Structures are given as C-alpha cells and as structure tokens.
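Note that this complex is displayed minus one protein chain, with the remaining chains in position.
Up next is subunit A:
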C-alpha cells in the first residue's frame, strides 16, 4: 500500500510538488500522467526514498519513507527515470549485486535472479556488459532489478520509454501479471498505456493533482464521450440529417478525411437517434462509430485548462 499525505517538495522558491495526497491499495495499478516537469518523477523519488519531502509525508506498507526509511526501501522495487545501471558490469553480475544489496536470502538468490531474467527475456545478454546493450535491453535490465526481490510495492518511472511496440506489449503484460498482489505506480507519457495497465490514473501538472479517476471516468470527461462519428458518401446530406436529431449539440466535419462527428447535449445519448435519422433518409454510411472519449483531449484540457484558470486567478 502507498499513502501520501500532502506530500510536497520545494527547491528554494520553486515548488516542484505541491501537496499531493493519494492512496493506492494492493492489486491496484496507478498511472501517473502529466506534462514534462509536472512533478511526477519528483513524487516517485520521494516515495522511493531517494529525495526527502520538504512537507507532508509518504508511507509505504505502513512505513514512513523518512522515519523508517530502510524498512520502506526494503519493500519497494524502484525503476528510476532512464533506468540507470552500472554500465561496466555484465547483466548477471549486476543482478547479483542487487540481490546481495537487497539481502535476498541465499537459498532464494539464484531462483529470484533466474526468475527476473526469465520474465524479462534477458537470457541472451547475460554475459554482456550493460554499456553495450541496446536501449530496450537496458530498460529491461532496470525492470529486472526492480522486481528481483519480489517487492510488495513497485514504482516504475516510465517503464516503457524507448521500447519498441513488441517490447512495450511485453512489459505491459508483465505489469498486469504482477498487479494482482502488488501495489504499483507507473508514470508514463503514453496515454494508450493508461488503458492497457492502469486501474486508476492521476493527472499531475505544476506539482498538483488535477484529476484522480479511472481511465473510463477520465474519458467520459471528454467532449467526444458518447459522440457519434461517421463517414458518408454524401457529406452534405448526412450533416443535414444529423442536425435534425434533437439531442445533437453540434456537428463537426474533419477537413482532411471528411469524417463527421456529432456531439450530444450533456448527458444525452444520440447513437440510436442518429442511426434512425440516417436510415430514414437512406443516407449511405460507410462507417458509423460510437466514441468512448479521447484521453489525449482530456489530458490537454485538464493540464492546459488549469494553466488558463491559474493565470486568471
């Protein structure tokens, strides 16, 4: 379990993290979203015990990260931003070092190391110095050291950065597989990842939590939530038909591909009505889709909208 209480970090006059409070239960994967410099990494560094908070507190499995630093660090597996590792060591040596430093019991040591190697497919590069590995392998070595001691809490700062789509998929599968009994925080720039791995997402900007919800809830905040989009041969007629549906608030036509999107009035559902209206006029529709909502749009409006209100205040 991870629990933060008004956690803050300030450097002189600059406030990097401004009182963040949240709680993550075991079995939950929390996604940290936010623009660069929003305070995601700083927050994770404080929970992982690298940086000391300047205000508030954080607890990991009940251990205060400042007062009971060693106990807290023992239960955490941490992948720092950029997945740093000792480049001159080979993969096996590096993992052995981590196992020793993490005080993995001697009878479990080899099993745990082999398990981590197996889970991240590092078999083929075991004897290579880490410096000579590709970016993807380096990231996987970083992940291997984070999960090596089978920690209860995992803090992963951009775990899929620099991986190719196949590797991204593997890492997401790994996170999902581990999610059942662990508490996991993942930071990411990739919004599709939120859907793939997170049960809950927190959007941070300028050191503050601007949203804390499930991915589906976030999407429902989108303008596109419950909107209907379609492509038709006769754009003009289709537009005309849509405008007569009572619950349609507005209609937009994409200038590039001619895709028409009808936005509902707040809280209304228009899919059935739109479908009926189109059939009634026998308008040929090549494609018709109900939009779930677009996370990138929600992300933009939350993080930039916040800036606008703040500028006014």
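Structure notes:
Criterion: contacts are C-beta pairs under 8 Å (C-beta built on N, C-alpha and C of every residue); 3 or more make two chains touch, one makes a residue touch a chain; residues count from 1.
Simple rule for what comes next: contacts and distances are computed from a predicted model.
Look at the chain that isn't drawn here: its UniProt entry, checked against "ABC-2 type transport system permease protein", "Pyruvate dehydrogenase (Acetyl-transferring)", "Helix-turn-helix domain-containing protein" or "Aspartate carbamoyltransferase", names it "ABC-2 type transport system permease protein". Within the complete assembly, A:145 is the residue of A:145, A:167, A:261 or A:303 that touches the hidden chain.
Of the candidate positions A:62, A:84 or A:258, contact with the unshown chain belongs to A:84.
Among A:23, A:102 or A:208, only A:102 touches the chain left out of the display. What subunit A contributes to its contact with the hidden chain is residues 11, 45, 48-51, 70, 73-74, 76, 78, 80-82, 84-89, 93, 97-98, 100-103, 129, 145.
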